[in-house]
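Note that one protein chain is taken out, while the other chains of the complex remain in position.
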Amino acid sequence: MHLDFAAARAETERLAAPLAAEDMGAQSMPDASPTKWHLAHTSWFFETFLRLAPFDPAFATLFNSYYEAVGPRPPRHRRGLMTRPTLDRVLSYRAWVTEAVLAQSDPPAAILALGVEHERQHQELMLTDILHLFSLNPLNPAYAPPPPATHGDAPPLDWVEHPGGLVEIGHDGPGFAFDNEGPRHAVWLRPFRLADRLVTNGEFRAFVARGGYLRPEWWMSDGWDAARAGDWAAPLYWRPDGRQMTLHGEVDLDDAAPVVNLSWYEADAYARWAGARLPTEEEWEAVARTVPVEGNMGALRPLPARPGQGPRQMFGDAWEWTASAYRPWPGFRPGAGALGEYNGKFMVNQMVLRGGSFASPVGHLRASYRNFFPPAARWQFAGLRLAEDR
Amino acid sequence: MHLDFAAARAETERLAAPLAAEDMGAQSMPDASPTKWHLAHTSWFFETFLRLAPFDPAFATLFNSYYEAVGPRPPRHRRGLMTRPTLDRVLSYRAWVTEAVLAQSDPPAAILALGVEHERQHQELMLTDILHLFSLNPLNPAYAPPPPATHGDAPPLDWVEHPGGLVEIGHDGPGFAFDNEGPRHAVWLRPFRLADRLVTNGEFRAFVARGGYLRPEWWMSDGWDAARAGDWAAPLYWRPDGRQMTLHGEVDLDDAAPVVNLSWYEADAYARWAGARLPTEEEWEAVARTVPVEGNMGALRPLPARPGQGPRQMFGDAWEWTASAYRPWPGFRPGAGALGEYNGKFMVNQMVLRGGSFASPVGHLRASYRNFFPPAARWQFAGLRLAEDR
Amino acid sequence: MHLDFAAARAETERLAAPLAAEDMGAQSMPDASPTKWHLAHTSWFFETFLRLAPFDPAFATLFNSYYEAVGPRPPRHRRGLMTRPTLDRVLSYRAWVTEAVLAQSDPPAAILALGVEHERQHQELMLTDILHLFSLNPLNPAYAPPPPATHGDAPPLDWVEHPGGLVEIGHDGPGFAFDNEGPRHAVWLRPFRLADRLVTNGEFRAFVARGGYLRPEWWMSDGWDAARAGDWAAPLYWRPDGRQMTLHGEVDLDDAAPVVNLSWYEADAYARWAGARLPTEEEWEAVARTVPVEGNMGALRPLPARPGQGPRQMFGDAWEWTASAYRPWPGFRPGAGALGEYNGKFMVNQMVLRGGSFASPVGHLRASYRNFFPPAARWQFAGLRLAEDR
Partner (left out) sequence: MHLDFAAARAETERLAAPLAAEDMGAQSMPDASPTKWHLAHTSWFFETFLRLAPFDPAFATLFNSYYEAVGPRPPRHRRGLMTRPTLDRVLSYRAWVTEAVLAQSDPPAAILALGVEHERQHQELMLTDILHLFSLNPLNPAYAPPPPATHGDAPPLDWVEHPGGLVEIGHDGPGFAFDNEGPRHAVWLRPFRLADRLVTNGEFRAFVARGGYLRPEWWMSDGWDAARAGDWAAPLYWRPDGRQMTLHGEVDLDDAAPVVNLSWYEADAYARWAGARLPTEEEWEAVARTVPVEGNMGALRPLPARPGQGPRQMFGDAWEWTASAYRPWPGFRPGAGALGEYNGKFMVNQMVLRGGSFASPVGHLRASYRNFFPPAARWQFAGLRLAEDR
């Protein structure tokens, strides 16, 4: 476990390395956080829940995200104004916490494991948040150098059939899982089919071209309102003239790659336009349990589906919006104390995403993993996979 | 069917009769509508979907609520500014539409039935909306004269046990149902128990007294934010000193009666504080199918539960917030054309309510009836019933 | 004095007579008030400051506009929700107050006079507010029947010369004036000239046609921001195709008539575009003192200037935005008590208007009269007159 811990800590710092101090300090919107805050908050998490001797008593408050039971915290929308402590001091804080944890002979394994997965979640958020920041910069800064060009088209879409019936869903087993992945339980599914790959940029471009953002009939009422209020005319980072802002800067849109940076509203509208629907999270999980957890995790960009048969891109290219609102599994009980706030108190006004993205850390994903964001959120690496009734 | 139609039209007018012309014109918030608008819009519904010859071509636009496929409409938040047409003209419009429908020899039965149930929905909204308006008036106007006093306490809470298993849910049968009540389908339930009556004012008062609105641990994160932003310290119409604003004006709070005018957030927090939870809509329906659709519909106020055994107050005292987000039943398809917008496009950001309230019209409710409102909505006559895992 | 009082009370009621009860109840924006509120508030003013026996104790609070020293009041933006007291009761209140004042053998003359002029101010506001309400109604209701057509063009613009020097400004004399019109004091003016008539619709149409609303160089920075935020493309009530919403409903724009319903920002931008400027209020008053107080008061619409020589339209066609911010005259002291709040506490963030409009009551205007509104306000009957340095 200490190995995972040390590796996760180092990986976070590796991800921050390409950035300037100023890049790490800025907060582009209340939903996003500065890199520096991610660096500090993930340290605060171990310091607080492993009850380390405090590095600086002030930090207990400064880097609390939302744990009411731990105490007060600065307002979320002001994280970009915390220019002190400076980056150097935050890095010292990180080093101090890392060392203190490694010095523990027998840390509580459950908390240590949770802290590692928590850190991995923030690794992905660091990338989503920095892209959002850079996307607002007229200079179109690149987080990473240009990638090798990809070739070829996406394979034609095919369907994976599922007979439905009584299916067991949710985490159950020896490995780590977040509390919201359990308890394991039975659900009754109707027969359905699931697309064998993600929806591509090229497919989504057809939706845009045929008035997808101009005609209300495909949209939820709230989604139509959001689209008009936000002047949505294409996925978040699409630019005019077939360009797209990415972690590699502004590049040509790759028609074969999965579409990302959709809100749930856009994913849902596309599916309806395509004569299909989003899968429920139970349907998705029923299929995902049958395939290995493999994919382009850490690739920094979504890649086209490989040719082949059966479900592909289930993990690691784009988070997949599902038809399911985020609510507790039957029998769910959050833990006692502050850690019970980790997931449980967000189970309303959000939609579930499954799978994982090119920015998800290796080793972090599972078939039972439940990610969740509000339906208007667009800055995550989220796309969709179609489903149908049989 | 024409009988139901004529009765529904007359009932709407009976409900408006106690109001002054000015009362009928005001809109107290964007979510509520003026009585005059309800009178007109329910007429517009028949005129439009039964394709009557238009009374006044301008009205086609004026009284469209949200049907994008029908065309434009005035902004919702400005309904209170439509002082023209005046009430007299709207009443003429009503009479004209009523007569035109009655003159049809063979109107499409499905549309006629939908129009009648639509009108009944607006009957309840007229009451929720007028109470909201009056609640903001320093004079505390009463819609109806004071009711006879009630006596006695609520019976002690008992539980109804359910074994779980595979259960059929959703409307199926000859009678009317909205499209969102089907298709009928199987769900797998774990064993649970349901409270045999609603939570009372007295019980909710204990939650308030013990800091229910002051401590975040019982609340969803969004709920806690909403409560602080809105300065919530008790249910919407509770006043200091044990008073409550009602359709009868300001009266003493009746501890034995069901608590109403809760948001979902408050209902959910109360249930958690009480060591229980909200039922899912499937759990609720599984029990509700076993009891007749009887209750205090049209009573203008919620009444204490009768002594007895088994589930009581399942219909007609207070809408019951459930644990379920409002999403389509498996296999749901909205109808083609504008009427497909009736329910389908609202299936996100809302929570399901079941049962019905003292303001629901007689004959309008069913075990499969799915009502829905955003979790922060407080002006509906909504309370809760507790549930537990077995 | 009692004669003026009785006439003013009757005139208010005459102005309300063409309206339906619903028209009188609605509030189209926080800056405007319902007719019913004007009817009641002007009565409250006499009741409160003449210390009449209260008609209904609740009204003391209900109809207070902004007098902090008198006590609390309902929030301004909710005046349209006060459906009770109903119109009938407000009319009874008016009658009761009128009678009580007339029954006073020797009411304090200064307060009575102030109350009469206060009532006259609200007479104009009733018309500005009802036009704003009707302008938002898709039916374009008319407050008054169509007027006789006007003929001919506006006379060519000529200039009135003034030599500048030391000039006495401000009210001084036996007649009534508001406290903000004094004290009389000397100001030193540079030589200037003033246009002999108001800017016309035709002239303003040229400004619009030549990109007046599309190019920032004519605008104050705040004005340009307001114009873009509000999508301003022409004066408030101009409609496409040369139509204009007026108290007579939607009519053809009369190019010869003065332009009205401008914000200060638009008036200021027009003047700069025209190579001129707005006059200061001191310049305006220096000229206005030389002409009789005559004009089209009560005409319900602005009329073209008559041919002739010398300053015309100084009173009674359109309020004239001046170059002056509203600040106290040197030596100004508001009165003691609540009536000191009448004008003094509004002397910031507003620009001065002079003259009077077609909606100003006969007998209400003076050369020293200082009207004032925020620079973004557009719903008053305000236009402009050009000035230049000599």
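A few comments on the model shown:
Going by the order they are written in, the chains are A, B and C; count residues from 1 in each one.
The criterion applied here is as follows: a contact is a pair of C-beta atoms (placed from the backbone, for glycine too) under 8 Å apart; a residue touches a chain by one contact, two chains touch by 3 or more.
In this text, all values refer to a predicted model and were calculated from it rather than measured experimentally.
Taking every chain of the complex into account, the chain not shown here touches A, C. Of the options C:187, C:234, C:293 or C:359, the residue whose C-beta touches the omitted chain is C:187.
Only one of C:220, C:256 or C:300 touches the chain withheld from this view, namely C:220.
Across the entire complex, the residue among C:113, C:142, C:208 or C:325 in touch with the chain not shown is C:325.
Take chain A: the residues that touch the chain left off the picture are 20-26, 28, 36, 58, 61-62, 74, 78, 80-87, 133-134, 136-139, 141. Mapped onto chain C, the footprint of the missing chain covers residues 66, 68-69, 166, 185-188, 190, 216-217, 219-224, 264-265, 268, 280, 323-328, 330-331, 345-349, 351, 375, 389.
Please note the rule applied: only the chains that are shown with their structure count from here on.
One finds 46 Å separating the Cα centroids of chain B and chain C. A straight line joining the Cα centres of chain A and chain B is 36 Å long. A separation of 57 Å divides the Cα centre of chain A from that of chain C.
Multi-chain contact residues, meaning those touching two or more other chains, do not occur anywhere in chain C.
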